[in-house]
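Would you mind keeping the following structure in view while I ask a few things?
Every protein chain but one is kept in place in this view of the complex.
For subunit A:
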Amino acid sequence: MAGCSIRAIWILTPHHSVAFSRTFPVVERRWRSACARDGEVATQEPLPSDLEVAAAFTDRKQREGSARGFGIRVASSTPGSDSWVDDPVTRHIITLHINREEAEEYMLWPVIVHTSGNYYILVLPLVEPKKVREYRKLYQRNNCGGSVKEHNSLSSLLLSLPCITGAFMVAHAIGDLIAGETSDPEVVATSSSSAVGGLLDTLTGSIGIGVAPRPKPTSVPILASASSAATLMGSTLVDSSRTMTKPIDKDLLRGFISGSMPYGTPVDLNQNNLAAIRTTGFGSADPPPADLRQPAWKPYLYRGRQRVLLMTQETINAALYDREDIPDSFSISGQINCRAELEGLPDVQLPLIGVKPAKVKMLSVHQSAQYSDHGEDKQAIIFSPPVGSFVLARYQVSHATNPAPVKGFYQLSLVSEDGGQFLFRLTLMEGYKSPYCMDFCTIIMPFPRRRILSVDGTPSVGTVSMTERLIEWKIVTSGRGISGKTVDATFSGTVRFHPRVVNKSLSVSLSKSVLGCTAAEDSDEERESSNNSVNVEDVLMEKLNWDLEAVDLEEPLCWQAFNYAKVSFKITGGTFSGMTIDPKSVSIYPVVKAPVEYSMQVTSGDYILWNTLARSPHAAVPKDSC
């Protein structure tokens, strides 16, 4: 079956009614003939109506516990449910049971689920009927679960179905579109020190003016790593923005679908290109290149002042323990963003410096690029740039050459059920010289399950503020960045909470659905009396943990089970890994004179100071990784 074709797209509101739907009769004809060829009568059912899809989705939500489902087989799973397959991917690739009054129930698989801006985007790609049959076997298997190595496992099924991957690309593209997010990466022009606009600006020649036609979501560094920030901030802060559902611009969506996959087969999912073609079109001023063939992803050729903007963006995830038994762990991921405003179809060579010492692993490069690794100091990326900003390469670093920008420890000791003492002792920017500059640095102590009554204590530097769920300590505020000096910061104090209200019913219902038993039916006293441990803090922790909710599989860990402080910062003027680009050695063929501007920035991702005095999550380090 050729490529990836989409049978249907549905967009469901948070209340599970269909807000938008699109089917592709051309693909449906292909599905029907494939069914007829395979002798599949049952699957020849016409596609469900919007109402049926909404009902099936709601029904699945009830069956699987949540809109996405458990993803792992739990005690309440039954054959014929996605969680029975026992794989986290079934939270993204789901089955819908369509119940028709006059006909037999049939299943739709694979339905891709992606959420964006509170909408559920469901995409049904075309797969061969026999693949559906294969999945049905896994879905209704009567044994205890599949192993990785067995034949016809879910993995081999997924490998043989690129259309599922394609459907995810479609779902993400649509998700970005309805959420109003552009896929442009950030590139800062050092000369004007302002973020440059998107592709449309290039076409309209408005670069450098600094007024972007579409407001780009400004990268607020605290929210930079969105996934964990949501939990960090506690539900109250983020909810307001989350519950707002932007209405869908159906005309825009229809235009996008007609442009990107007129007959259901996605050809080009680049939102910016499609928008540019739709709005500007082509005139006689866009002659085709004389002797070169224009790539399909570069519908327009740049004309104007030539320059190359490069930016290295690194994100540090760190887990700092300050303990002898657990080493601190750092992982750095970085990307090189590029915006090459060059006429024609040139090739650019970009030598990289410091790849080997930093043990950089090149994860991926842009489709137009090739990474070449020739010995000790000869690593380079050669690429033919598209128009507009793009991510040239992504990499990961296991060994940074620079020291940690924020070092130290955080201790919190719960002296009673409703109060605790804490102590921070931190060193910032030790070993960093100019031009490294720390723009800001903020520390947040979240207490998502407690309501804070008061905080006592004054930090040695910075200011402290408090909301109901978190304490925020601003050590370095933006505008007063520090450069070329080391800052020592300490903060000790006490925090008091409102008395706790336990939501027991929730935990009981959870234990019933997940464990299939009533583990929580014993009274509280029983739990306490059985506990032989003498440590008061352990007892407190255990009590606190009893009403913890299970986190989604998308989360790395159950944040709420731990005490920690999260550090947010932004450093400009260098990279943490030590891998850089020398702008002077960037070469362009055919040779043109174009200035190369290069900027660097390091931001914090999950930069966590775990409470030294309590339990903290960590991971084993394989023996031979160093």
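By definition in this document, a contact is a pair of C-beta atoms (placed from the backbone, for glycine too) under 8 Å apart; a residue touches a chain by one contact, two chains touch by 3 or more; residues count from 1.
Here is the rule we use: contacts and distances are computed from a predicted model.
Visitor: Going by UniProt, what is the name of the one chain that was not included in the view, given "Large ribosomal subunit protein mL43", "AP-5 complex subunit beta-1", "Phenylalanine--tRNA ligase alpha subunit" or "TBC1 domain family member 7"?
Guide: Going by UniProt, the chain not displayed is called "AP-5 complex subunit beta-1".
Visitor: Which of these, A:Ala67, A:Leu158 or A:Cys437, touches the one chain of the complex that we don't see?
Guide: Residue touching the chain left out of view: A:Leu158.
Visitor: Based on the whole complex, identify which of A:Phe57, A:Tyr139, A:Phe168 or A:Phe409 touches the chain you can't see.
Guide: A:Phe168
Visitor: Given the contact definition stated above, which residue among A:Arg7, A:Arg60 or A:Arg73 touches the chain not shown here?
Guide: A:Arg73
Visitor: Out of A:Ile353, A:Leu423, A:Val455 or A:Ala561, which is the one that touches the chain we can't see?
Guide: Within the whole complex, the residue contacting the unshown chain is A:Ala561.
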